[in-house]
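Here the complex is missing one protein chain, while the rest keep their positions.
And then subunit A:
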Amino acid sequence: MSLFYLVAFLSILFSLLVIFVKNPVYSVLALIATFFTFTIHYILLNAQFLAVVNFIVYMGAIMVLFLFVLMLMNLNKDTEPVKSNLLKIIGVVAGGSLLVTLIGAINAIQTSEVSKLPNSDIGLVENLGKVLFSEFLLPFELTSILLFTALVGAVLLAKKDKRTQNG
């Protein structure tokens, strides 16, 4: 239990750093650390597959791309766009309303009973696969179609750019 509190503290610390650090590259590095603490959370929950996929996809691929883009644009403190006061106010209002919504949502949830998994080994690859491909086959396939659409869309966008350049 104490391990959970340590990891939870670290997640919150690193996610705050993501917001408060000035240098964008530091921000991304803090985000990577945040994802790493999430991986530890998953392992503590006995969800090994989710943990390792989070590790590969978020830490290993998506954040590399984030870092890649930042380095390519070479953002520094000097080149960071200065935000006007209006933008800051809008940001505060939007963030505040999100916070209110979240607090309302959490309040609405019944927290009197601790929810328990019917099978605590559900997070292991074999069990997860069996559940995904039997009980949740339709949502699973729909998700794959959604991802495929996004993929095709990305390729299409890249192609369109090229055509206007040539013609």
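The criterion applied here is as follows: a residue touches a chain if its C-beta (ideal position, glycine included) is under 8 Å from a C-beta of that chain, and two chains touch if they have at least 3 such contacts; residues count from 1.
Just so we're on the same page, contacts and distances are computed from a predicted model.
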item: Name under which UniProt lists the unshown chain, selected from "ABC transporter permease", "NADH-quinone oxidoreductase subunit H", "Nitric oxide reductase NorE protein" or "YwgA family protein"; value: "NADH-quinone oxidoreductase subunit H"
item: Sole residue of A:A8, A:V21, A:V53 or A:V131 that reaches the chain not shown, by the stated touch rule; value: A:V53
item: For subunit A, the residues touching the chain missing from this view; value: 25, 29, 32, 48-49, 52-53, 55-56, 59-61, 64-65, 67-68, 71-72, 74, 124-125
